[in-house]
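Complex shown without one protein chain; remaining protein chains in place.
The block that comes next holds chain A.
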Amino acid sequence: MSDQQPVPVDEAPTPRTPHKGHEPDAGGSRTAQMLRDVTTGNFGVTVLAFVLALVIGGLLIIAVNKDVITAAGYIFAKPGDFFAAAWSTVSDAYAAMFRGAVFNYEATTAAKALKPITETMTVATPLIIAALGVAVGFRAGMFNIGAQGQVIMGAAIGGYVGFAWQLPPVLHLLLALLGGVLAGGVWAGIAGFLRARTGAHEVIVTIMLNYVALYLVAFLLTTSAFTRAGSNQPKSPGVKATAQLPLLLGDQFRLNAGFLVAILAAVFVWWLMTRSTWGFRFRAVGSNPHAARTAGMAVSSSFVLVMVVSGALTGLAGAVQILGTERALTGGIAGSIGFDAITVALLGRSKPLGIFLAGLLYAGLNVGGRTMEGATGTPINIVLVIQSLVVLFIAAPPLIRAIFRLPVPNPALVKGVSA
């Protein structure tokens, strides 16, 4: 897929040049090398990781199923029972997942049959946009763990513009989206500024800002500006129709124009990182800040800019979530989008197309997992385990190489080990 193309300059495995940096820069150090290894692996590893995770997930599904446990009790008397029960359990579960995530072949109407894939696209929308934001940070050597906080702030401000202001259509929507972009950008910009000015590490600052955002919104939802008049429930009024992202396929489906925003955002990030001067600067600073400084680039201001761009995108994800899908602000508006976005960015190897596909895959697992739970009684937690395993296996080989300073093995070996 995308990685079969000639490798761009910044992603080629660069030999680690020993240096004695005094700056707090992560770039060029082992951390940055590790980050680069994890975020730019090959497609084969991703697929193998996915298959392996599904296999282990299958074993877990078997292990928690009561019929199988019962059959295991007399495995020697009737081994057939055990294997039949195990097989039917796993195949039922994954079939339900497919029905829930892609195409419901048991449905009676075309709309119901197609609904699952549109649901997957709906859920993927904020994930993709937020993951793009996280990826911009990754490729510039900055670990933006604060996507969650930026999504929350983007949703809060975007939502506020959406439900509190009275404006004509189109303009209202654009301003609400812009509100989300600004809120996210400012929120992440704080971390970038602190990094540039004081060297405070962005990981710690962004994590703490997540909590600030979470409790700030929880507080806002107790104020009269954010709640419906006459209600003391922590939930905002609905976003006005003029600020809602229009539904793409009518009332029966939740799929909305946010998905188009996600596509535009992916194209924008592709353009930004590969075609623009800013992107060149980001990548240069990410690969080697010392070289970038020597070449006359303003490294400190890049830190701020990278975080602002990264946060603007994650903030947009929050705005899209509230204006397109949720349509009212609650304390749990961001769900786990911000954290999942980090996973999706890793899964997509920090590249726009990769993230787009990874977002759909991740959303599909989520959406399909719900059906799996409802139809077969498999705990939803198994799905979370599968998702986590995917990431673990993708991250493990390069992580291990980086930690033990092993040479990059040849691809055939990697395959042998992972399989």
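Odds and ends about this structure:
What we mean here is this: contacts are C-beta pairs under 8 Å (C-beta built on N, C-alpha and C of every residue); 3 or more make two chains touch, one makes a residue touch a chain; residues count from 1.
Please note the rule applied: contacts and distances are computed from a predicted model.
The chain not displayed here is annotated in its UniProt record as "Nucleoside-binding protein", chosen from "Nucleoside-binding protein", "Ion-translocating oxidoreductase complex subunit E", "Peptide/nickel transport system permease protein" or "Cytochrome d ubiquinol oxidase subunit II". Across A:74, A:87 or A:271, the residue that sits in touch with the chain not pictured is A:74. Shown as candidates are A:64, A:263, A:375 or A:392; the residue that touches the absent chain is A:375. What chain A contributes to its contact with the hidden chain is residues 66, 69-70, 72-78, 81, 100, 104, 107, 112, 119, 123, 215, 218, 222, 228, 231-238, 254, 321, 325-328, 330-333, 335-336, 367, 370-371, 373-375, 377, 379-380, 384.
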